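Handing you this structure, nothing more for now.
Shown here: the complex without one of its protein chains, the others still in place.
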Amino acid sequence: MAEVATKKKTTQILDEGIERGAARLTTDQIATVVNRVLKTETGARLKTYVETCIHCGLCSEACHYYLSHDKDPRYSPVGKVKATLWEILKRKGRIDPESMKQIALIAYTECNLCKRCAMYCPFGIDIAYLILVVRRICHLLGITPQYLQDTAHSHAATMNQMWIKDDEWIDTLQWQEEEAQAEIPALRIPLEKEGADIMYSVIGPEPKFQAQLIYQTAVLMNVAGLNWTMPATPGWDNSDMAMYSGDNEIMGRIKRAHFEAATRLRVKKIVMGECGHAFRSVYDMGNRWLGWKMPPIPIVHAIEFYYNLLKEKRITVAKKYDEGVTLHDPCNVVRGGGLHEKSRYVVKAISSNFIEMHPNREHNYCCCAGGGVINCGPPYKNVRVDGNRIKAEQLFAAKSRGATTLIAPCHNCHSGLEDINHHYGLGFKIKFIGDILYEVMEKPE
Amino acid sequence: MHDLYNFVSGPLVWVAFAVFFFGCLYRLIRMLALVNQKEKFIFSYMSFKYSLRSILHWSIPFATENMRQHPVMTIVTFAFHFCLIITPLFLLAHVILWDEAWHFSWGHLPEGLTDIMTLVVVFGCFFFLIRRLRLPEVQFVTSASDYIILGIVAAPFITGFLAYHQWFNYPFFMILHIISGEIMLITIPFTRLAHMVLAPFTRAYMGSEFGGVRHARDW
Partner (left out) sequence: MYNRIIKFLGLILVFVLMWVPAHSQDEMTAIDNDMFLKPQRPVSVFQHDEHNETAEIEDCAQCHHLYEDGQLVEGESSEDMRCADCHEEKGIGKTPSLTQAFHLNCKMCHQEKKSGPVMCGECHVK
């Protein structure tokens, strides 16, 4: 076993954000920041978790990184906590900048904060929270992966993730409205409609790269005859990479902007697109940072939204999608929101040949893209695909039982699975639920 | 010998139990005070129903996915923890000593059974030791303290077993048994053995979050 533990990691990634951040630091500064965070920002959870953990290693098999790296103990959840937080605590924060770089790499790129391990720890220790504390320290030290930091900067400057300017946002919506009017002439994407029932919000990448998703939702909303709107002001973006970089202050600002947009429009609820981390941000982390136990305005994730539409027969299916489909359960809406049965209801309603992958529901393997890891950018693509061989094996097993389409109702999962699909040559067609729903729904002639 | 026996079975027992009870109480109060001081929101998420649901699932052998993935570990750890708590509480000699001191008594288990249960605990410790030494994922996160607490737990049972059977030097092992038991009681609140009192709370919190907010299972 000593052999495994000393095996060198194959590639050393040079990340400008981490390198430059570390170059500015001294051990004293690191100690100051660490101890400030420990003293002012952490409390009973951190202390109790660290002092209760009996070092049993039973969380190991929860982690896709561990399983994908031939059970290398450095990738087990507790192994990563040992290499980061325990080390910080043991040295009372006196970590030299070189070691801090390694700690940052582990915290940002070798954990997706998917919380699968929380379900495997006999004591229910929230290991993702511990890693988030490490990320918080790294953020305050200014050692963050460059791409992720850039995204956080975009959030801070524009209130959206993709440096989208206010007028570009409106242009994009109007463009999609026009496109969709070719199909449904009376279709509208109502902007700034005060008193609508629903405010629909998306993540920054949708208007930037995937505008057809807005198109599809617009069709859905119009066919279902819903009273909906989208804000024309900042606050339209529900995504949140600051949450993952450790920049809680920015997380709070963008969530406030989001909730305030909904409040200004006096909507009854926010419906959000098929995104997992955004759901975590509005339903779990961002709202709490702002002092809301639960979101101040009801949040309906796309899965639940589709579920309601189909259940209430506001949308009917013309002809079911007949290829073999399998369903990926995203951590943030399944372990984080319990939407797994609803997503199955929807998938079964729109497709005729549903094939479960195993494990599934709460026990599904992570996509290895979430938790901000994919947002750490291209330098870490191999970390993600090599770190998730187990996912490829899981998908391959589903494929061998006839699945050709992979549904991933989460943006991060979607992109992460694309990389895995490509790298391992799995040949899946990867779709959002909305893609298929749009395809199979009854539309007015 | 009488002075030593009277000391370890008299004042030291008082000390051990006092440290154990007040130590555990201190750990709990300090934890709750810290929650109150810095993470008050935790209280608002705590749900009795979901806490219990989670604790129950994790108290039943093979009721969780992880337990099913590690059947041997599951059997050993349940047998170990059950015997660890039940054996000393219902051991005939302990009950009699308690009766002599306080004229207060409760049922006891047959000595043949407690003998086996003692061996189960010792075997459990041995199993955990082997796990620590042999399994890479456990070895990687093992430090000296893990061996020490394992030793602290094993010692009263090994010495108790030897004393019961009066092998080797009876008085020596008897005294050692009493002292090691007291060491265990004293160290529980101040080592990671404190999971005895803290784990139900971490479990309850995770259970409440998963049940009440996440609407998902945590097992």
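Labels for the chains are A and B, by order of writing; each one numbers its residues from 1.
The definition used in the following text is that a contact is a pair of C-beta atoms (placed from the backbone, for glycine too) under 8 Å apart; a residue touches a chain by one contact, two chains touch by 3 or more.
These numbers were taken from a predicted model, which means no experiment stands behind them.
Colleague: So which of the visible chains would the left-out chain be touching?
Modeller: Within the full complex, the chain left out of view touches B.
Colleague: Among B:Met174, B:Leu193 or B:Met206, exactly one should touch the missing chain; which is it?
Modeller: Counting the whole complex, the residue in contact with the absent chain is B:Met174.
Colleague: Which of B:Ala93, B:Leu129 or B:Val197 sits in contact with the chain that's absent?
Modeller: Counting the whole complex, the residue in contact with the absent chain is B:Ala93.
Colleague: Over the whole complex, note the residues of subunit B touching the chain we left out.
Modeller: Per the touch rule, subunit B residues meeting the hidden chain are 2-3, 5-6, 92-93, 96, 99-100, 103, 110-111, 163-166, 170-171, 174.
Simple rule for what comes next: only the chains that are shown with their structure count from here on.
Colleague: What is the distance in Å between the mean C-alpha positions of subunit A and subunit B?
Modeller: Each chain reduced to its C-alpha mean, subunit A and subunit B end up 39 Å apart.
Colleague: Within their complex, state which residues of subunit B touch subunit A.
Modeller: Subunit B residues touching subunit A: 31-32, 34-35, 37-39, 41-42, 44-45, 54, 58, 65-66, 69-70, 73, 131, 134-143, 146, 192, 194-195, 198-199, 201-207, 209-210, 213-219.
Colleague: Can you list the residues on subunit A that touch subunit B in the complex?
Modeller: Of all residues in subunit A, those touching subunit B are 1, 4-5, 42-45, 47-49, 51-58, 60-62, 66, 71-74, 76, 78-79, 82, 118-120, 122-126, 283-284, 288, 293-294, 334-340, 359, 362-363.
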